[in-house]
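Note that this complex is displayed minus one protein chain, with the remaining chains in position.
After this line comes subunit A, so read on.
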């Protein structure tokens, strides 16, 4: 059934954070203000690659109204950051490796004084050759960007012998795919308020996807014990992976500690563009062959990822791409190799889809090309090679038994868009119509071998509110709303009975990160574990107070009711006031992982099958997505509005990835510096029809519950659009975003006019 407001009935609710969002009352962390606060700014390198000869700050320091100018010499702890591999300088010592590298930071009384102070810092550079091509970066002639060379990470996977496999092939498709340097483009740029507190503590109000991880990294940089830092990290004006790594926090924190005053930083858009992460541009070469029956005999893949100047999660992204270039298919032989290479092209890192988007674009492109060679329907061709429920995962690992691939495949095969795919009629001769489809499996959680803790807490607060306390973040996905709905549906509380506490390291337990499509599933699991003990304890306490056996009581809206549900016997407020001992339960457990010991390999997967109908204007070369159909198998839907929003939002972002978005660089400098040239989809680009089908049933023995859907909506759109464009124009796309010039045709009437001369 299509997931809509109507089909969701009462489960479609107004989000608890909604009223403050539509009235503008919600204070984002970058809206905060404190009397006497200073403005922080960061001096960033104008060069993509240079040695630093000297940094002179005396002039800047002498400007009235400037309270601090800091450089690497002022970093008390480790002058590096990076979630897994801390190789990025907080403030560069002797070398800059990208156009956003930070050299100094200032705190001043006004924006204007801060800007003047930045200009007054004198840095002498010696320019070094720019490494802007990952292929060149791997050669002997290339300057070494890091002590270990220019390769961040290499990995591979294989089974069978591709040489033998190819020998059996009737058709072989060889193609090289490239993908753009997509920008997250959260509407709220990075920033926050940093407040030094009494007793040497520091409060950091700044968006991140994992408050505790920021706290750990900041403690390392500041040389402070972790408990001296409080990180308040929600609400967030969008992140999509882009605020997962530290951004302005080290500078705000250092400046606040040095000046002893609150410091506010809020990046301009260009600063966000130059300093922030991007999606890894990848070049993916694939060679794939089928026998005369259409069975895939061999699949050979080579991935080169441009990771930019520093590591952040570049290695993990490459591992994810390697895992996802084979998809929900079986092969007689596979050989995948990948390398993630340092360059001076900004910094690439974590981004919704996490390497899956690039991998699936290439893989699904191969499937469509092979089907064409075989003269087979592309959807039937996929079915002929599809994995079976008990097959191992893409890296040969044990995974939870799943029929998601088949279920989404079937759902799409019956979709109206797919059934009318051969109807190509359009209103004008220069408009062409086409339909394409793609399918994917996408891992959730961080994968084997990477610490992936989860958990949460339930408590009855003194004022009688039921507190659900989690270390997750709200960046718009609707986590608070989902948690509220779970508490209503699974516990029987009323919305007004509960208080949700998130995003504050002083208050919340370790729950792991809000990334990798994991938070919803981990909240669900936490509540499953907490439900029994928490409710039992509540009923037992109530039974003592009411002198009635617990069996006669039940939990309900507003308090404890009699079994029949007719009489409210005790409000939660009264219960809270009269208990002898606090009611508080906590749970802690790891995200489920495969027993197969392969780093990064996933255990739980979600599935998507997506069809799109597009129109191509062959005069302008522009593609418009008219209709989308998404079949998503991710277990039970916890929050219909949130689920739909994630699929619509993820796919909207992917339409940009396919059609318009690329952070263009020339010799390591950004050419697209703001939203006038970096084009994300607008209202008119995305007001076509979109239908989302949620396949909620899981195999009987699957007790892992709902999977997150933060990423799955974004991975199939690009290949589906590419195939639709091929159906419309006969032109194959191997590079994103699709270049309109590729699709432009000389209009008929011009050809005729020339003939007539």
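Assume contacts are C-beta pairs under 8 Å (C-beta built on N, C-alpha and C of every residue); 3 or more make two chains touch, one makes a residue touch a chain; residues count from 1.
Criterion: contacts and distances are computed from a predicted model.
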Handout entry: Protein name as given in UniProt for the chain not displayed, "Phosphate ABC transporter, ATPase subunit", "3-ketoacyl-CoA thiolase", "Carbon-monoxide dehydrogenase small subunit" or "Iron uptake system protein EfeO"
Key = "Carbon-monoxide dehydrogenase small subunit"
Completion exercise
Considering the complete complex, of A:24, A:147, A:260 or A:375, the missing chain is touched by A:24
Fill in the blank from the handout: Filtering A:488, A:644 or A:698 for touch with the omitted chain leaves A:644
Fill in the blank from the handout: Checked against the full complex, the residue among A:15, A:230, A:525 or A:602 that touches the missing chain is A:15
Exercise for the section: Among A:139, A:268 or A:746, single out the residue that touches the unshown chain. Expected result: A:268
Handout entry: subunit A, residues in touch with the chain not shown (by the definition above)
Key = 5, 12, 14-15, 17-28, 31, 33, 111, 184-189, 235-238, 240, 266, 268-269, 475-478, 641, 644-645, 648-653, 655, 674-676, 680-684, 686-687, 690
